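The complex appears here minus one protein chain, its other protein chains still in place.
Presenting chain A:
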């Protein structure tokens, strides 16, 4: 699925913007050495084994060995160290990008204080880090909100740019669906009484940091499973290499220890073992850059697995508000007359609907629009349920069918037949008809409709290719819902949806073994968000929804659910691709090392030296060098992730097997040969 992940539109601060490679590689290089600490490497058992063998080989350099010059032994030891360092560097680089952003956020929270209400009902100043769940704090205009919480009193504008990158302030008030506030955001007006909802270390910001820091990151279920497999493979190769010496003794020879160590390291899956953590961190970082905060990596992985997406119609599939899509004149009215009337009736209308009418009509005709001062706006009132202007003693009005008919004093049945037909047609297609009149003269009808977002249909088609079904959830009646569903190309509709119906639908899908993803914002969405395998809450929604979901979208853009699915899939594909590549590599390494290893015992095994490597020593060194360098070569892929196109599983499998499986078989033959030529030319062996 070719869903380009949009770059974050506005980086919150200038420090976080410098996430370029140039700014990152230096600290990453330092980190690569810091991470040599075995306590840190413990998280990646394969690399720990490499480090232990590096230490062992370094010691072996001081022991003279048969058939291995000290120069070669030292080079092997060095490259073993490089192997660990390269892997550490990859992880540090992945961490760096997310950390730059997290650090700037963290900096903002340092030294933050809060006014906490004590038991006596008085406010006292405490450090923000001392706040606990349930504490109540008061924040005034110009102050930072000290932690995640829920507004219990007051209404205020909050600038959330530090978290979302969106500079326009948003309104937060107690009750309703706009009551949640996020720590480290700034109040720009009024005051709020906030009940803190998270303990230190559990806030949105903390979660964001924990996702992109290797040492704190929790491994995802699939990562754990893969880790077990890698450990298993390492054990197998340990047995293979450890038993070779007795076998060689039986054949009347002896193998140099350095070579055996080299064989072990080339065989164990160092490529994937070294990059596994970087892949995970980079995936989370991509999510963070999308401004989506996941409670854990587990949810992101589950997103790659979902079978069904439950998507709210409004805001996800359609623009939130209805727009003008056509105007139709009543019999005896010219198009120009209608257009002018409709334009005037809407000029003073500030609603999105009104603006869309003006926009639409301006595209159709050139008008000599009267100056705004000449118009007397008539605002929408609950009494008349009409809006419009008075201009040159004429009253231009637009409104719902029944209201406007009342205004012109006409019965519904007396409406001209062609106009009545159009009105019915609009209603049936899921749109809203608005009548327009000037004084008592009916001019025509405006067709307002839910406009499906451009490109959404194509995205659904891509999802369908990946086998993911989309279900549109809407409160509309089934007829209206079906019309929009057909236009948007969703697979199924849940019309007249209530929170109960939503929850029941999720349960039913899950009982059939499917994984369900959904997004929501209202408090009544909370149960469904909790039930769904992937639940994404909107940041401007309620605290209840944010608690129940396993992801929060800081930009409150439900369409991002599709991007999250994409990231989940990329994460899994990247891991699979590099695992396959890593294992396939071993074939070539055998053909390089085995003839070299047994050269003294069975020279005739030189037939297996398919690459015609120049000498046993250079063969083994080349394999080790290749093994280390391939990690560096693959860092960009690990950080960027393998693209997932919209295609069936069989197609994806065939394509990726060819690239990473077959590629993994062939590439090392070429690479090792080239390195061997280089080493020989440089006379390093």
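Here is the rule we use: a residue touches a chain if its C-beta (ideal position, glycine included) is under 8 Å from a C-beta of that chain, and two chains touch if they have at least 3 such contacts; residues count from 1.
In the analysis below, contacts and distances are computed from a predicted model.
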item	value
Listed names "Sarcosine oxidase subunit beta", "Spermidine/putrescine ABC transporter permease", "NADH-quinone oxidoreductase subunit M" or "Potassium-transporting ATPase potassium-binding subunit", matching UniProt entry of the absent chain	"Potassium-transporting ATPase potassium-binding subunit"
Touching the absent chain when the full complex is considered, from A:228, A:379 or A:610	A:228
Which residue of A:240, A:335 or A:678 touches the chain not shown here	A:240
Option from A:468, A:592 or A:611 whose C-beta touches the chain left out	A:468
Interface with the undisplayed chain - residues on chain A	221-222, 224-226, 228-229, 231-233, 235-237, 239-240, 242-244, 246-252, 267, 301, 304-305, 307, 466-468, 512-515, 568-570, 572-573, 575-577, 579-580, 583-584, 586-587, 590, 594, 597-598, 601-602, 604-605, 607-608, 644, 648-650, 652-654, 656-657, 660-661
